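Complex shown without one protein chain; remaining protein chains in place.
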Amino acid sequence: MRLFARYRELAGTGSLELDVPAKSTALDVFDRVAESYPDMRSMRQSTLMAIESEFVKPQTELTDGEELALMPPVSGGC
Amino acid sequence: MRLFARYRELAGTGSLELDVPAKSTALDVFDRVAESYPDMRSMRQSTLMAIESEFVKPQTELTDGEELALMPPVSGGC
Amino acid sequence: MLIRVQEQPLDLAEAVRAVEHPSAGGLVTFSGVVRDHHDGKRVVAIGYEAYGTMAEAKMRQIAEDVIRRWPDSRIAILHRTGKLEIGEASVVIAVSAPHRAEAFDACEYAIDTLKQIVPIWKKEAYENGEVWLEYEHRLAQDSAR
Partner (left out) sequence: MLIRVQEQPLDLAEAVRAVEHPSAGGLVTFSGVVRDHHDGKRVVAIGYEAYGTMAEAKMRQIAEDVIRRWPDSRIAILHRTGKLEIGEASVVIAVSAPHRAEAFDACEYAIDTLKQIVPIWKKEAYENGEVWLEYEHRLAQDSAR
């Protein structure tokens, strides 16, 4: 999985390998990561999640080998 | 006085010297010029008039020595 | 404020440089370009004639309006005259402002108003003749004293 911006800094890394139970959702993975980095917890509602470079809803289940990205709200542009 | 674009081509010149009676309006001058160039007559309603580089209403009276410009509707820009 | 009517080709970069500023967050430009067709006719060339001094005065008036309506904005307006080729710019406007929506609004206001009150005329040459374009504009007539 990939972490960006503030999440990357909190975790000290931009990519993690994680074994999760079958039928885990994107939100399940967020909660698991947030256990280790408590500062992420308050951002649970606003976190953007993407699987294989497409935004997904938090309830979306992961399939074997897919790349999940957890991202703060975007602020590019200008 | 100055003539622009189609009016300039109709008159064959971009500037004319004209003696007009006191209290002549911009429209009076237009009518006088249009006598010589009948193709201008149909454009009487849409002609733009300026005295000393400021748009004026057709009824505006000219003062001694002022420069009047008669102009078709503008079409600059793009 | 950069305002100029000129025979030489217009330089977008010059207009941009004229409005750059450390507090400007958004910079919008508009270039009006000579198209290869108009009303279904193939355009082969185009010419612009200006009432030079009055055109620059009206362009300056538009620029002053913009700066008054959009605080901390900066604007450049360049218009070309003479004969142009297809693809060349007849007008270039650059506006910078603290925020992007202001820069878009101000730039669009400037070109819309320019087309209504600045004494410049366009003549299009087609394969079988040429014609002066004359738009009906209420604004120029209304702005008369």
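All chains are identified by letter, namely A, B and C, in their written order; residue positions are counted from 1 within each chain.
Criterion: a residue touches a chain if its C-beta (ideal position, glycine included) is under 8 Å from a C-beta of that chain, and two chains touch if they have at least 3 such contacts.
Everything quoted here is computed from the prediction, not taken from an experiment.
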Shown chains that the omitted chain touches within the full complex: A, B, C
Contacting the left-out chain in the complete assembly, out of C:Q6, C:S31 or C:Q61: C:S31
Chain not shown, touching residues in chain C: 12-13, 16, 20, 22-33, 35-37, 86-87, 89, 96, 98, 100-101, 103-104, 107-108, 111
Positions on chain B contacted by the hidden chain, ascending: 78
In chain A, positions touching the absent partner: 2, 4-6, 8-9, 43, 46, 48-50, 53-57, 60, 69, 71-78
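The rule is simple: only the chains that are shown with their structure count from here on.
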Touch-based graph of the chains, sorted into line, ring, star, complete or other: line
Pair of chains whose C-beta contact count is the highest in the structure: B-C
Chain A and chain C: spacing of chain centres that average the CA atoms, whole Å: 48
